[in-house]
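Please read the structure below before turning to the comments.
As you look at this complex, bear in mind that one protein chain is not there, while each of the others sits in place.
Here the chain labels run A and B in written order, and each chain numbers its own residues starting at 1.
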Amino acid sequence: MRRSTSFSPMNKNPGLPAATRLSLRDQDARIAWLLLAPSLIVIAGVTIWPIISTFILSFLDAPTGINQTRTFIGFTNYLTMLGDQVFWETIGRTMHFTLVSVGLELILGLAIAQLIHSHPPGWQFLRFSLIIPWAVPTIVNGAMWRWIYSADFGALNGLLMQLGLIKHYVAWLSMPDMAMNLVILADMWHTMPFVALILQSALATLPEELNEAAMMDGANAFQRFLYVRLPLLRPAILVALIVRTVEAFRVFDIVYIITSGGPAFRTITISYLTYLNSFAYGKQGIGAALSFLISIFTILMAFVYIRILYRPEESQ
Amino acid sequence: MPSRKLINKLFLFLLTIPVLLFIFLPLLWLFNASLSTQVELFSVPPHWFPQHPILQNYLDIFFPSQAASSVPRTYAVSLLNSIKVASAVTVICLVIGSFAAYALVRIPFGFNRRIQLGILGTRMIPEISLVLPLFIIASSLHLINKPIVLILTYMSFALPFAIWMMAAFFQTVPIELEDAARIDGCNRLGILFRVVIPISVPGLISTAMFVFLLAWDEFFYALIFTNTLAAKTVPVAIAEFVGRYAVNITGMMAGGILAAVPPVVLALIFQRYIVSGLTAGAVKG
Partner (left out) sequence: MRTIHKISLLALALIVLAGMIGCAPKPAASGPVTIHILTMDQAGLKPAEIDQIARDFEAQNPDIKVSMEYLGYDFVHDKIVTGMAANPPAYDAVLIDVIWPDEFIKAGYLLDVTDRVTPEMKAGIFPASWNGVTRNGKIYGMPWLMDVKYFMYNKDILAQAGITAPPTTWEELADQAQIIKDQGLAEFPITWSWNQKEGVTCDFAVLLFGNGGAFVDADGKPAFNNDKGVEILTWMKQTLDDGLSNPSAISSDEMAVEADFLAGKSAFAVNWLFQYSDSNDASKSQIVGQAAFAPMPVFEAGRAAGIEGSSVDGSSSFGVMATTPYADQTWKFLTYLSSNEVQTKYSAEMLPIWTADFEGDDLVKLEAANPSNPVTVPAFLGQFPYANERPTVAYYNEASAALQLAIQEALTGTKSPQQALDEAAAKWIELAGQ
């Protein structure tokens, strides 16, 4: 399982005599660099260099414009950012989005994965269906839900009204406490099926023997899930958790399309605030400071990720 | 005992229904809107199935007339741009990514682990942190608003992802096969092309599909780096349907269906490979 969710340490299995390998080593190293070169060049150009530039940019006063000069202003951008109430609210909203969406995705994803794994009638169709929302582009997903939530003509109001659950049409996206949860729901339609698919394929690789042994011992279905499968699923869950957390923390598309941050910035996320500063307000220095902050968070997450996935193997 | 099993099955089956409803009801609404007229779409309560279904919204896209608003008229061009960009990204990632992945998992040269972790790290860096410098570089190189800028910038997330995934697949190729080939006189490249790649074809297909979908889905770079039809991709075209005064929701929904068809069909055809990709740890957001 671990191998299937990560890079594994390589070549634990030397197939050739040590002497042969040694003689090949120098030649091999050259070939390795040669094979890696194109990818490293591209990654250096489109990732490493830009992230360094972003860091530098975050210390500059960098207004947009073709005749503007950039001046070094030290930590001013960071201080401005940290002193802005909107920034802190944005952090809060972003955390709301991240925690609720990732949490629900994992819980529901796990439940659906287990449901498929139990092979109810039509489980193949269910698994097949889960692929569809995942493959629908995020922007289409956002546009679709925006229309579903439409206060005056949307499907959500129509459905709830016909079911008798509401008496009047509700302006869902005007409700400050509701808007973010609705964005989360829309995001979940796209991402939760995929988490379910990951966990389901992880479940499928688990050995059945343990489960059967537990059944013999008289464990009920829930106990078997909790004590047998869940611990074995831990690596897959952690991968899904971390990757989804990183992605949720930097969410942009779906917010941009459904609410543009409203009402009253109740659905603003840090990526959207960065976008506003960089392109709408013409403050690229602040934009860089904000985006660098997102990087720090994601790099921390990456660090956690690596620790969790690689440490046990090192100790082997 | 059998009856209890039956009840169990029935219970589980009932549980699948809300999941299926959650998946398909929004799609039904999307499809319904794409077949409706503007007036019918604005009816209260909503018509769950259009009483006068029309194909006009689709026809506007494929056979644009003068009367149609500009977005449907230009939508077909965006579709082509998307196909172009996503295909190029997929091919480049597969070619250079497979070299890198092979070197990382099968040629010990002292830095394997560090570079692997580095690549994993770059995969985590969000687009928004890279966009400003990329934008400045791209504009000084006169690349803004050209498909090549999207192909290059999409590498920032697609290439680490492809390397990561292919490394996991190459890892499963038995090393004995490589050794046998080496004894037969194959060099490293020979082993890669004659042994590893042929065995990993399912993995490569899986990687290709995931990368294609990633590139097809991408919105943020496309929003920033493209201005005109010369490079605009489908997600941007869809977004432009939204937020217009001359509202065209039916057209937007038709466009949405068309934008979703290629990735959905691709994913369903290669369903088997998705599962193998997932087992290899692919996670597309």
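Definition applied: a contact is a pair of C-beta atoms (placed from the backbone, for glycine too) under 8 Å apart; a residue touches a chain by one contact, two chains touch by 3 or more.
Not measured: the values here are computed from a predicted model.
Checked against the full complex, the one of A:M81, A:L173, A:V251 or A:A289 touching the unshown chain is A:L173.
Across the entire complex, the residue among B:L20, B:L117 or B:I144 in touch with the chain not shown is B:I144.
Although one chain is not shown, part of chain B still touches it, namely residues 37-39, 42-44, 66-67, 69-71, 73, 110, 135-136, 139-146, 148, 152, 224-225, 227-229, 239-240, 242-247. Although one chain is hidden here, its contacts on chain A can still be listed: residues 33, 37, 40-42, 44-45, 48-49, 63-68, 86, 150-153, 168-171, 173-176, 179, 259-266, 276, 279-283.
Keep in mind that, in the parts below, only the chains that are shown with their structure count from here on.
Per-chain CA centroids place chain A at a distance of 15 Å from chain B. Within the complex, the chain A residues that touch chain B are 3-11, 13, 15-16, 25, 28-29, 31-33, 35-36, 38-40, 42-43, 45-51, 53-54, 57, 112, 115, 118, 120-123, 126, 128-140, 143-148, 152-155, 158-159, 161-162, 169, 189, 191, 193-194, 197-198, 201-202, 205, 239-240, 243-244, 246-247, 250, 252-253, 256-257, 260, 271, 274-275, 278-279, 284, 287-288, 291-292, 294-295, 298-299, 301-302, 305-306, 310. Interface of chain B with chain A (complex): residues 9, 12-13, 15-16, 19-20, 22-27, 29-30, 33, 41-46, 48, 96-97, 99-100, 102-110, 112-113, 115-117, 119-134, 136-137, 152-153, 155-156, 159-160, 163-164, 167-168, 171-172, 175-176, 178-179, 182, 187-189, 192, 213, 216-217, 219-220, 224, 234-235, 238-239, 241-243, 249, 252-253, 256, 259-260, 263-264, 266-268, 271, 274-275, 278-281, 283-285.
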